[in-house]
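A single protein chain has been omitted; all remaining protein chains appear in their positions.
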């Protein structure tokens, strides 16, 4: 394994900025959530374990070799980030949050393995979707503490060209990604909005 | 078509201010929403497509000729702004947001084509209404990606003197306007509050 | 009628501070809400009509003679403030907000004329209550545009020693008061919290 090195300042700041945004929204309670950003073809910057995501600096972000083992002090969820970058060279940032809507809906629909969304204008926040007249199938995976196995299961199902830039872990939260941090954030905000609308509709239509 | 020119600084700032307000409220997730302000009898300033509405500056706002075609880089929803100004010389600002309440209620009541509100003191936030003892009929239009046709449909239904300074697009969001940006914001806030109360009543009374 | 004079700077600032607090909470949408503070035994400072309550300064606050008529430019709800000060010399501040919980619950329970609360620790936020083992009866009045008549009706029912430092106007919002602005704010926050809990219980128990 390569020695861990420092992430470039601009990469750290892009991670710190999404962390501040998510913390202000209440999406990373109790030091939950993780954020990462690609440095280059071989390495990525990832938030360390157990830190307040609303107040990130260089000390809270580690630069990791995509081909090396994961060093100590990293979150157990680091493989879920790393494997996304390894599977798809166009992925530039991966974000993970714990929101009430993603936690509750992922538990409610875990037996289905998917949350189906239909007819929202907000679908267009997702890359490649140009009309609300689409069906969006957001995958749901059972939660697991063996995140190496879980990451393999996730990548096997997502395949080469995921239809949606995100998925849910049941009772756990939301993952999203994009070619850039801006796009990952747009996908995160778009999916969370769709989840909030859907949760509201579940309340009304039971 | 006239060449696109810069919007006056005060107009840009009034758009940036409503953008910051809406972003802080969570009403423009994932770069959604659009804001515009009349410059003079022939031109308006409109936010460009795909930008973070909480951080707008001169680069994110374009000045458009009301009689010319819409230049590249503008949001697909620009016609919905432009036609409001063309139809009514008293319109000074148009605002559009994506909120959970407007998205969910517009889907729920889309078959009716209208959301009827009755008896709220907040009706008085809408220009020309002086008592809560009124019925407010908020139009709902089916969402469409052909926004030129949609704008024509909207204006045909609104007519010369719209009873309410706003409408819903089903599964999409809320449009509102006013003689000034301050009035457009008051209408936006008033209608959104009425929608939040109504959504709460739908939860209680199903 | 006495000529209108300027309110002392400290009084204006106490009104501006509660305005900023309420605006940040979303409790004064669309320039709704009013705030007032006693200057002395004969005069009070009251917010003017139609201004953004999150950005108040001396220009948005008027000093009024408690025994004089209400000058132009004041909110139609000014009598609801003035009569509270006239009825009770211990009243030092009156606050009025438009929240979703107060609007929805006041409509739901308007036929009862009261909202009964029981067993909350938060009762103790209300002056003179020292235990959760109390019943709190929050009066509800039908909304009315004749606020002079409405203020007389309110004061007749409240009487010399109101059991609760606040009331609801149906479909309109919440009024609260205190000996000082700090106490009025504590009453406002306490009652609003009780309303939010009660609305949640209505959702669960229908």
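Every chain is named by a letter (A, B and C) in the order it is written, and numbering of its residues begins at 1.
The working rule: contacts are C-beta pairs under 8 Å (C-beta built on N, C-alpha and C of every residue); 3 or more make two chains touch, one makes a residue touch a chain.
Quick caveat: nothing in here was measured; it's all calculated off a predicted structure.
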{"item": "Contact list for the unshown chain, restricted to visible chains", "value": "A, C"}
{"item": "Residue among A:87, A:108, A:137 or A:163 touching the omitted chain", "value": "A:108"}
{"item": "Contacting the left-out chain in the complete assembly, out of C:122, C:144 or C:163", "value": "C:122"}
{"item": "Option touching the unshown chain, where C:42, C:157 or C:203 are the choices", "value": "C:203"}
{"item": "Where the missing chain touches subunit A, by residue", "value": "26, 29-32, 98, 100, 103-104, 107-108, 143, 145, 169, 171-173, 199, 202-203, 206"}
{"item": "Those residues of subunit C which, in the complete complex, touch the missing chain", "value": "25, 119-122, 125, 130-133, 186-187, 189-190, 192-193, 196-197, 200-201, 203-204"}
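In the analysis below, only the chains that are shown with their structure count from here on.
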{"item": "Touching subunit A and also subunit B, the following chains", "value": "none"}
{"item": "Approximate Å spacing (C-alpha centroids) for the pair subunit B, subunit C", "value": "32"}
{"item": "Mean-CA-position distance for subunit C and subunit A (Å)", "value": "45"}
{"item": "Residues of subunit C touching at least two other chains", "value": "none"}
